[in-house]
Structures are given as structure tokens and as C-alpha cells.
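Right, I'll just put the structure down here and ask away after.
With one protein chain removed, the remaining protein chains of the complex are shown where they sit.
Naming follows writing order (A, B and C), and every chain is counted from residue 1.
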């Protein structure tokens, strides 16, 4: 859970070699920076090192700009890809939804009760249905219809969506059963910052109608997958997955009902992990520091 | 758990219509047959009805042949596919294994402690490794090498295997990580009576090296699937599945280790369900009366 | 899932003996009543038989009163405790909640989307907080404050609550983290019709502050239990339970957060099973026909 206490979150990855932990922790120790939580991972297969550190902001004797400046010298020595985020400036986040509202209702509740550390700047939908519900939460609602038809037919709508997201200065975009396939340029504009929930245990049943196909195949579990969106459909880095048991007595509608529970849970967990800067992407895989 | 008490197990399927349950239960009630366990399922999508009844043998006032004879008249009226089995004559079963022995060791233990109601007539392996372990259990061991190479190269070995299984009068055949793909004629000779454990959550990662491919894809759960073997690889009716959580810190070897646990459990559960006549096959799907 | 199609749901229990299934199914077959779903259970330990049947209302050639009348003769012969419910007249249900709103928000969503087959007649709370949210759902909201203090201090409030529930003709009452212990007379007035969610895996940590005590004990899983409320605190018949993994890094607040998910899910599942008449109580235990 994101703490009330203000923290700086350092995330980095670099080629693995001895001395990285010593260098970073010595850097923090020089000014008595208090590490509240620390996680490392060395991926032997690719020779890459990953790290996440949470430091009490009150123990850092200078401001964020100075902290970044000082760290950048160290980072250069080790060829690090890195970031330092301030929990006092949580990601500007937009939820996109459609008519099936179980995921967005769940996310709104978690946001309202403090489980999702973000600044929720808007909910965008291709339908009007959820306006008054979102209004109740005090969150701006944007109705942006997307026509049926081909990619070309939808192009103007997606251009408006991209402009809207830019105007909102969105950092993180959550597709909460949005039911539209984003065009590649939109995915590319927010790399590893657009999260989707797919209603199957990927890579099984990528694409449309996964519950129908699960029913046809006679599987005994159905699942859900939270992943970053990339230009290739349902093929981006996986953040979180889970499954629920079904049996022969479950018709497709029952699978859909049982699946809703796991979709909600998996998306919420994936979004929380992302917002807390616990997900590092390398190639098409994620390191998730729970 | 299979009871010490002797029972008759009636399984049937037929086109769905009113009165089936009444007809069957009245048939049993005419001679005060005591139903210990009863399960039904009506599959609305295909209009098919499925039933399983366990009756105390001591409450049936005639022998199995007479019971079958009397029931056959009723069965004909409703166009039933049916069987009546006697728990005193459990299925003659053969385990096939290779060098990876975790599944066969587990099955042998469960058989020895009474969890798997079968007459275990043999263990067959393409290696000698497990002979003395199987000997300790008092079960015949057959070493039947299968050469590397093409289907044609393996043909003579599989012919010998088919002959051996026939000589053993095998009713049920369990591929306990046998690591060989059975030729179609062998699958067809024991339809819905050859059980396999595949080390992935099917339909994901059908075919070879599923853990390697799961690792490449970065999934957060790995699974196992127990299914009936058909001529199409890893595509037969699914009996049981389960998964276990993995994370970025798990190398392929760790996935293999975690996967062994779920393979063992899923195969043992699938085999038990089959042996207790709880699995009814319809098309490429199963009805499993737990 | 509760079907759109109208059904009669027959539930019964009686001393076990041969012929019960035949008698009931023959009764239904005389008028070609179409059984959509049937479940039985014989409890060998106590010699009791339990049954649930769902019949298509359109296949019953007379009305509910007549159906009950005809069945009552059969029921008397077998000494049955029984009921026949009409899915067109779902239980009049009241949700009781307090400040922690995750359960009631979840139940409202499921009710709104058709997952909970009930007539939701009111939400009652000892606080005003949720009024406008409940209003949005078009459900009456009753603010009924309960003072801090002794049972005697709370007595007048609980008398008003009992009167309110009677005025509302409540059939089923759901304590959605209500945070008040109902006095015995209230529990007794709705036997096996008041459902509670307790935030532990009972019988562990019955009573107050279960997460604190789970943290102190250092357990590796925390759970939730949906049960019928009886005069003895947290000791009524259990309907549904589940758990979620925690570890040393989880502070009490984290346990609370993880626990909310499982509370929501377990309560919703327990309420659905109850509303669909799938829960039969015998002594202090439940038979649940999933």
C-alpha cells in the first residue's frame, strides 16, 4: 500500500556486474538516506540487473532535482536506465471504459479509498452510460464515441482520443474493458504506460471472444491477464495473471460472470503495481517487485 | 474416495427430455436399490443429458449380468449410451513412464495407499531406471525401449507396446510423463482410456518444451493439464487442470521444479476421477462429476 | 447464474432411505415437469438426505399454490422439510453497512448487473456516508444511527432496526461489514436468513480485530468467511470461505487491503448462493449445491 509518508522511488536497470548494489547503497548512505524497501533482480539469462529502492524523502537533505543530478553521475558509470519518482507527484492517470463497467467501477472504488496511488484526471468512454456514476466520484467524464467499422472509419475518433490524452497530460492509461483496439501510433506514444485487461489466460485465447473459445475447448479454468499494450494485439509484456475454476455445468454466461471477478482483481493489481513503480520492463517481459 | 463397500456405478448419456431421472430412479426404486451418490447434468447447448449413480451392491437383489440386462430395456427407450461398472472389478491399469519419475512415483504411492481404485497390472518404461523401485511395490515392470528417430523408426517398438498392452488386458493406460507421442492406432485402440499429463495450461504451449516457451512469454502462472489422448497432439478432451504462480526470479529450472508439483497433482486427480468413472466424454469435452 | 427463464426451485431435506429420488422425480414426471438442474446429497454421518431441483415453470401445468399443495402430500410421506420458491419472486433483501464500504459497493454493482437475484428493498446504515451513492442506484437508504456503548445503550436502535426490517418485509438481510453485533432476538427473528462476512478464516480469529491477531501470529494466509448469523458470535453455519497469501513484508494495513478483496468476493458468492436457494442448513453446517 502506498504510504502517506513521502518517498522517492528509484528504479533502474543496467548490465549486471559486481558492485552495483554497493555503489547505489553507498550513494544513499553518504547522506543517511533511509531505505524503506529495496528489491533487486539479476537476470542471468540476459546478464541484466534490476533494482527498486524506496527512500524516505525526509532523510534526503536536498530536493528532487538535486537528487537526480547527483545520481545521474553514478548512473552514467554503470550505463543505467533509471528514474527517480516522488510519491507526492503520483502519475496522472486516465481510465478508458465502455459499456461493461465492472472493471471501471472497481478501479474507481479502489482509487476513492486510496488503494491506487494516482491522480485520476479523467474517465473516457465511447458511451454515455457511466457519466453520472463517474460524476458522483468528482472525476471529469469525457464521452468520445468510436464508430463501428474499419480502422480507417475509427481513425478520426482515435486522433481525438490521442489529442485528449495529450491535453490531459496523461502519464498512465488504463483500458478497463475498453473493447476497442488502439491503433499502433497511440500505443507507441505511451510505451509501457497503457495497461489492458484481457479476459483470458494469455497466450491462450488472444483476440476476440475468449470465453466462447474457452467453452468450446472445454478448459477447467478461465483466466485474465493484465499487460502493457503494444502494436501487436494481446502480445505485450504481462504484468499479472490469475485464473478461476469452471466446470461442465458452467455455460458461457457463467464463465463470463466468474471471469468478471478475476478480470477486476487482476487489472486492479496490475494497475497498483504499475502506479507504485514496481514493474520494470525488459524486452517483452516484466520484472515485478511485489 | 473409493469406498470399501461394494457398489455399482451407472453412467449414461442420452438426448435430454423430461422423465429421464424419474425413469432411472424408479427403476432402481422398484427393488429398493440404495443410491449413495447421484449426479446429473443437462447440457443445454447440445441438448444432451448426463447421469452418474452409485448404488450399494448389497441392495441389488440380483447379479450384475441381470442388472445390466434389466437396465438395457430402459436404456433402449431413451437411446442411452451407458455402462454399469462394479467397484469390485476395478480397471486393469498400466502406467507408462520414462526417466522423469515424479509422476509415476506419486501415482505408485497413491495406488499403494488406496487412493486410486485400480488393479495395477504393470509399469512400462522405455528405460530400466525405475525397475527396482517398481519391484519394491510388487508391480511387474516391463522395459520396452523406444529408439530415437522418426515415427517409422519407432514403429516396431510401438507395435510391441500395443501387443503388450493387449496381453495385459489393459483397460486404462496412464502416460506419466512418458515423453513419447503415441501413434494414432494406439490412441484409437483405447479411446478415452489413455490419459496424459501435459506440462502446460492447454491450449497454451501445446507440443514440446512448454516451460521454455512459458519463460520466453513471461507468463506469471504455469500449469498442467490432464487429458485423454487422441490422434491430434495435446488436443484431446481435458479432464483436469491447475496452475501455480511463478515470477521473474524463476529461471526455467525453477519453473520445471514448481511445475512438477502441479503435474503430479493434476495427473493424480485426473486418474482418480477416471477410475471412479466420474468422467463422461461428449465430443471433445468432458463432464466431470466431482 | 440466475436465468431469465422462470423456474420453480424445490429444496428439501428428510431422513435418508431408498426411493426418495424416484418419488420426487416421478412426481415431476407425471406432468412432464422439465428438470433443468438437480442436486442431491446423502449425509451418511447423520442419515439425512438433501435435494434441490430447478424446474422450468412453463412445463408445470398449474400454479405455484397448486404445485405446493400437491407436493405437500408426498412431502408428508417422507417427513420432509421443504420449500418451493418461484424465481419470479426473488427474496426481498436489505443490505446493512457502515463506513467501510467495499462490500456494499461490490454488492450494489452485482445487483445492478443482474448477478444477485433479489429484490433490493433498502440499504440501512448507521452512518450517512453512503446515501448519495446508494441513491444513484435508485435504492432507498435508511440512516439508523447506533450509539457506542453497551448492549443496553444500543437496545433502542436495534428495536428500531427490527421494526424497520419488519416494515420492509425483509426476507434476507446481508451484513456487509456492518460492524455491529446484532442482539440475539434479531438473529432469531430471521433464522438462516441473516448473512455476515467475517474478516478471517473461521474458526481462527473469531471476534474483534482479526487482521491484527493474524499479524501477531505470523500466518501466511488471511481469509474471510461468509456465514449465517446466530446468537453466538461468529459461530453460525459457514456458507463460503476463501484465503489470500500474505508475507512478512505485509504490515497490518496491507493485510487489510488484501483482505478486502477476499471479503468482497466471499460475501458476494455467499449471498448469491443463498439467493439462488443453493444453501441448505442442517444443524450448524451447510449443504451448498454449487
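Simple rule for what comes next: contacts are C-beta pairs under 8 Å (C-beta built on N, C-alpha and C of every residue); 3 or more make two chains touch, one makes a residue touch a chain.
Since this is a predicted model, take the numbers as computed values, not measurements.
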Touch with the omitted chain, as defined above, among B:68, B:85 or B:109: B:109
From A:29, A:76, A:89 or A:151, residue that would touch the chain that is not displayed: A:29
From C:17, C:166 or C:220, residue that would touch the chain that is not displayed: C:220
Touch residues of chain A, complete complex, unshown partner: 18-19, 21-23, 25-26, 28-29, 32-38, 40, 42, 59
Residues in chain B touching the chain absent from view: 1, 37, 101-102, 105-106, 109, 113, 115, 132-133, 136, 249, 251, 253-254, 257, 261, 265
Chain not shown, touching residues in chain C: 41, 43-45, 201-205, 217-221, 223, 237-243, 247-249, 251, 284-288, 290
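We adopt the following convention: only the chains that are shown with their structure count from here on.
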Between chain C and chain A, distance of the C-alpha-averaged centres to the nearest whole Å: 36
Interchain centroid distance [CA atoms averaged], chain A/chain B, Å: 41
Interface hub residues of chain C, defined as touching at least two other chains: 37
